[in-house]
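For this view, one protein chain was removed and the others were kept in their places.
Now for subunit A:
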């Protein structure tokens, strides 16, 4: 049976309209609703389904971030994860922490925990990087199954259907392997109240990047974070004829 490691990130909730800070140093995060990155919910769900199918023996969730990341881990535990590891990132490092750092942390934890499968979301909806799975696989020097929309486990081999630009692609990978979850992989479950209560008793271990021997010194310098250009408000046209006329004027038709 496989041991599964899931990476979960605490991000500003997908439905929140974000605000850029006036000093252009970042976006406002204080007092803003946060939740688990939606792609990571899919990753957790896939891991839990593996356990339900008796493919996975144990699921460990890892979250790298501030103290509040423990709430994100609790959500994962309530969905069916067995235990959590919180890698606490010091407040001063939060702005410059990059997927390369997180990947090194995940690779170290995966090695320490003897994980056979690492699953993360394909991208976090805050930095939109889409790098962590690929880099974790590289650090572990193992296969990567990115943008997975279907995963079948056959012993020590996975058959992965990947979402690519023109359609779908199928690859087979040997374990250990790193997967990244695309939207279509599954429909994540809601944590039930009894499971939320049970999750409070599940263990969360706290470590620091230093404990894991990972250097988190900045690889980038943030020059500025600004609002995107605002589009000029358009006009409502009364009928199709006017629309066609406007498009013709613009040379579109």
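The criterion applied here is as follows: a residue touches a chain if its C-beta (ideal position, glycine included) is under 8 Å from a C-beta of that chain, and two chains touch if they have at least 3 such contacts; residues count from 1.
Heads up, the rule we're going with is that contacts and distances are computed from a predicted model.
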Problem set entry | Omitted chain, identified by the protein name its UniProt record gives, among "Trafficking protein particle complex subunit BET3", "Electron transfer flavoprotein subunit alpha", "tRNA (adenine(58)-N(1))-methyltransferase catalytic subunit TRMT61A" or "Translin-associated protein X" | "Electron transfer flavoprotein subunit alpha"
Exercise. Quick one: which of A:36, A:64, A:117 or A:142 touches the chain that's been left out?
Worked result: A:142
Problem set entry | Which residue of A:166, A:194 or A:213 touches the chain not shown here | A:166
Problem set entry | Interface residues of subunit A (partner: the chain not displayed) | 12, 14-15, 17-18, 20, 27, 39, 98-100, 103, 122-123, 125-132, 134-139, 142-144, 146-147, 149, 159, 162-174, 177, 182-184, 218-228, 231-237, 239-241, 243-244, 246-247, 250, 252-253
